[in-house]
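One protein chain omitted, others in place.
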């Protein structure tokens, strides 16, 4: 039986991909960030998950303005790194887990989630940067990936409550997959940042840490935070944190925090990550 | 305030489009079918709806195998008739109602429906045949259309219960649109038919009429019919009738039946239609 | 709030779909298997592709990531085999159109009837569901 054994929430700042790809990850600017991920990288090397359900958002790479799926699940065999305007990142292709992905997609639709299924797409920094943070620069990614792309760009994006409920449904789906698989779920994006307008550069250390506290707790108050609170407190792009709720919803009522790290800034963004284990 | 004033369920058989386009609609084969729609055509001419929310499915025209949205709502300004392999139907372009469509899309997402928004697409017989049945051959369609494309091809398709709930949410959305608009909602497809395999040609007059009875009733038992019942009783393509439930769900608890017609066969298909008015 | 439809396990749900006589429900498993058959068929929506296909069917098919078995079935218009290989009728209908074949006539080739026989069955009220609902149940 497949099982979700852990959840990771993590920022997915494009500049971190640049730091890895250009070997700058030990310099003064990036050193403290990568140091914060060190424990997690070692933990992942020990855990050896078979599959990661990777919740992220497409940043106008695979989807143009024409089509905006709220929840799109990648059911393909592999995905190439997207050219975001300066050439694709020099990272391995991402291998899908089509069997598990289709199983999850089917289960979710039966569970009244209105999924969009996608077979072929390129994946951008939202998906590949977290892989680099967790696994460094391997010849080949050590996990298969089920990409789950969430619209967090055009409003309304899905509610926190809906994201949490989707996570719960994903956990049910994984548990009904017959093959033995060690599955992790990652929620990516955030933390506080604003990339547009005169208010650009807003960061909110206090709120971000309160959010991490809420994720680590045994109650589900975090699912009821309204969009406007993310926007006011954490900048227009801080809304990406709703994707962490899909991860958290998949872990059940109680969780144990294995690691937690927060650093300001990386480019325009507050970097944070948290590693959680179901504790029910 | 906009209001849903009526709902129509109707088959959308491609051959009916051919009959209209080639002027065969009075011959022995098609005569009885078009006669059954006569009252409804006159009623539509009197009702003069401003907008039709037209629930249909794409038959591998706008969407290829790569992307499969469960619920896609058309938010564009206009749509062309698709070339389904023998040239586009010679019908007017379909004019969208982008203001209302975006309002509904936003409201639905806020209401935890995981919509896919689509701006540009061609629309196939699923959408244009019902327009021809209701409005004949005008120079310009007398209504604007909000297309709502439902996946009823790749399994699982959305449950009857989810479709009904979507209809309820659409009704709430329409009622919160500030402009005065006479809005109809149409659910199309069906009735019994099977287009594939050795069982092709299955029709089920009794079941189809029971389904029409259930739609016309004041209880919502019809939303709980499982997919397997549609498939066993009405053929593999009879599942399209789940789209009628979106229409029915939008009309509220009680309805008044204004017209009802059933005829066998049209090509591979049992033709039926029903005109309902909210009666709460 | 109204009563919820009881949720079903996906494995039970899919098993039921396989219990219908003479029918291949287009499940994920079929959609995956037939992906390139269907994408090939979809390509025939463009007039220039239809022409290239008609000029040399085999050469056009060889441009696609399709098994030899599927290519043979496409060349023979063996639609039941194509359904087994994951083809879906709405995609395959682009091939009906390319051949100039009416939809119902193409559908009739999947049954054990000739086109005139099939057409007559439909005029007579269609195929009865009796005995055609369930393989296991035989009803």
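Going by the order they are written in, the chains are A, B and C; count residues from 1 in each one.
Here is the rule we use: a residue touches a chain if its C-beta (ideal position, glycine included) is under 8 Å from a C-beta of that chain, and two chains touch if they have at least 3 such contacts.
Since the structure is predicted, the reported quantities are computational estimates derived from the model, not experimental observations.
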item	value
Interface partners of the hidden chain - shown chains only, full complex considered	A, B
Options B:12, B:59, B:89 or B:103, residue touching the unrepresented chain	B:103
Omitted-chain contact residue, chosen from B:44, B:58 or B:111	B:111
Residue among B:22, B:176, B:219 or B:254 touching the omitted chain	B:176
Touch residues of chain A, complete complex, unshown partner	14-15, 59-61, 64-66, 68, 83-86, 153-156, 159-161, 192, 194-205, 207, 220, 223-224, 226-228, 231-234, 236, 264-265, 267-268, 270
On chain B, residues whose C-beta touches the chain left out of the figure	75, 98, 102-103, 105-107, 110-111, 119, 173, 176
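What we mean here is this: only the chains that are shown with their structure count from here on.
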item	value
Centroid spacing, where centroids are CA-atom means, of chain A and chain C in whole angstrom	38
Chain B and chain C, separation of their C-alpha mean positions in angstrom	23
Rounded Å distance, chain A centre to chain B centre (Cα mean)	38
Contacts with two or more other chains, residues of chain A listed in rising order	106, 110, 119
Junction residues of chain C, two or more chains touched	8, 10, 13-14, 27-28, 35
